[in-house]
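Structure provided below as structure tokens; questions to follow.
Just one protein chain is left out here, and the rest sit where they should.
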Amino acid sequence: MQAAATRSIATEMTYREAVREALRDALRRDKRVFLMGEDVGRYGGCYAVSHGLLAEFGPERIRDTPLSESGFTGAGIGAAMAGMRPIVELMTVNFSLLALDQILNTAASVRHMSGNQFGVPLVIRMATGAGRQLAAQHSHSLEGWYAHIPGIKVLAPATLEDARGMLWTALQEPDPVLIFENVMLYNMTGPITADAGAVDIGKAAVRRAGKDVSLITYGGSLWKTLEAATALASEGIEAEVIDLRSLRPLDDATIMQSIAKTRRAVVVDEGWRSGSLSAEVGMRIVEQAFWELDAPIGRVCSEEVPIPYPRHLENAAIPQAPKIIAAAKAVLARR
Amino acid sequence: MSTSSDKPHLTRDHLMDLLRHMIRIRRFEDKCAELYQQEKIRGFLHLYDGEEAIAAGVIPVLEKRDRIVATYREHGHALVRGVPMTTLMAEMYGKQEGCSRGRGGSMHLFDRATNFHGGNAIVGGGLPLAVGLALADHMQGNELVVACFFGEGAVAEGEFHESLNLAALWGLPVLFVCENNLYAMGTALAISESETDISRKAASYKITSESVDGMDVVAVEAAARRAVHAVRETHKPYFLECRTYRLRAHSMFDPQLYRDKTEVESRRKSEPIARLRQWLETNHMVHPEEVARIEAQIDAEIAEAVAFAEAGTWEPVEQLTRFTYADAVAPAANR
Partner (left out) sequence: MAEFRMPSLGADMEAGTLVEWLVKPGDLVKRGDIVAVVETQKGAIEIETFQAGRVEKILVALNTEVPVGTPLAEIRGDGEPAVVVPPAAPVPLAAPPLPPQAPSAPIRVPASGARILASPAARRLSEQSSIDLSTVKGSGPAGAIIYADVAQAGAAAPPAEKRKAQWLDLGAMRTAIAAAMTRSKREIPHYYLQDQVDVTGCEQWLTEKNAALAPDSRLLMGALAIKAVALAARRFPLFNGFYLDNRFSPSQAIHVGVAIAIRGGGLAAPALHDTDRCSLDDLMSHMRDLVQRTRAGRIRGSEISDPTITVSSLGERGVEALFGIIYPPQVAIVGIGKVVTRPWVIDGAIGPRSVVTITLSADHRVSDGHAGALFLAEIGKLLQEPDKL
């Protein structure tokens, strides 16, 4: 293999490795970047994302923290305010609740509240989602809650390219960016070009073109939605799959363009149904594309229960391809 | 006037400076009370009467490039730090000429020019922020001190413990100044802390801790000089507990049912301004006429600040969402 000609050659990588590459790339390129969180250093990261980084970059830049979510998230905020580019890793969105005060009342608010004197260029990464039988306290999908907060940006990389490329772009933002990595994606393997780099963070992506119904989703649910779309195709239903990628801000234009074409929508969201991000997406469709619709908007969300431990109950609680297929057919009035 | 000396230089001029700082705070607060009752200042108003010695004793010891994090009872700190009284008063009124564009009000005074990183309405919310600022300074080799002011009420919050632990663990240059006025809103220290000796708590995190009479401005300054010097030399945090007393209510709308009037009156006898003044007069270092002159000058400054605020303008409603995020180079839709 000629090294010079391998620029566009694809290599196999896991989502985890893609995130690690993104971290490594950022740490190398910008001295202000450092990673801070529980077990990111010596342990190598709860999900092995930061494995090997401590050895490569040292303890000043890969900082193990005590179990002090509020403390070290606030520290990340302060460090960002004073010129660094910290990446705070909150082990999971479940524990992020302990840092919610710092995220909302300081990080998201300071710029507006101080009259634009201080900004917080902070990136916070969190694992999210259910599927590993980790039971109620370890299985939340709260991206939708965070997407409610003005002053921050919220991203959900679902593909290798996005896992690899969103981080650097997020680090360039002058305001806080939250990146949610679905736990079920870390092991996902796929091809990625060797020179894959930074990607945009404001636009949704049409992952599959179609004309009969728009399936709108993000994060871990993307792959189930694509699976559903393939199954639908075998029955003559061509679904268009939209990966939101950015949950705040939402890319209305891409969504409405799709609705104008298909006239039908199903939103797939791993959050609990009531007051979820799917409600926001649905409402925006009603606001902006009401006259394009041929059917009520459908959605597939998590059942409104604390996520239970046994596999069959957990599977029943979160979105799955069969439910997505059924929802798509329902808006097409087919059985 | 700050010097790098770790001992106060008790010249007459210096003592007059301290007195002036304290009187200026007292009369500013008094005017705020008056304006609040006339509904010119709205929301919550927390006044510093009785605690002036702490701001006046500590802040002039800091250098211009050092950083300050404070609480919602921060008018005095801002004044001593050099935030112009005009912009402070305009901020109280909510006018856009205020230091935070009028958006923060009494509890959210920010001033970038003087590295004043804000008032904060979340008790304990500023401590992780201070740790982060110090972390950035440490990593960037800035050789700065971050002075973090908070009340003894914050000691009950988890963030207090997380922050002290982090600062000690990572060796960060934070000067923690606890303004112990014995009441967290309406709850006395004795009924909220099992261990009421606060400097002992800090010491348990292996932080050098000191307790000082917060009603004695000279003692406070002496302690502050020791502390700041130690932080600069050792690059380690320092904890200074200043025992003080709040002569006014917690905020304007507080009938003070939780403490006895006689207690307040007896404390008033040893309040810092009266104390310093008495000492100066007893030692023939000041003439009552001089004090009257100082008061008149300050009153004139206050009148000017009030006029400035009165003449100030309201931020146009169209600007409401501006600076939720930083202005983009190309104007972007605010979401």
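We just call them A and B in the order they show up, numbering each chain from 1.
Simple rule for what comes next: a residue touches a chain if its C-beta (ideal position, glycine included) is under 8 Å from a C-beta of that chain, and two chains touch if they have at least 3 such contacts.
Because the structure is predicted, anything quoted here is derived from the model rather than measured.
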{"item": "Chains in view touching the one left out", "value": "A, B"}
{"item": "In chain B, positions touching the absent partner", "value": "30, 33-40, 42-44, 94, 249, 251-255, 257, 303, 306, 310, 314, 317, 320"}
{"item": "Interface with the unshown chain - residue positions in chain A", "value": "263, 287-288, 290-296, 330-331, 333"}
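Definition applied: only the chains that are shown with their structure count from here on.
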{"item": "Mean-CA-position distance for chain B and chain A (Å)", "value": "41"}
{"item": "Interfacial residue positions of chain A with respect to chain B in the complex", "value": "34, 60, 63, 65-66, 68, 70-84, 86, 101-102, 105-106, 110-119, 150-151, 153, 174-175, 248-250"}
{"item": "Footprint of chain A on chain B - complex, ascending", "value": "67, 98-104, 108, 110-112, 117-118, 120-122, 125, 127-137, 139-140, 158-159, 162-163, 165-166, 169-170, 321-326, 333, 335"}
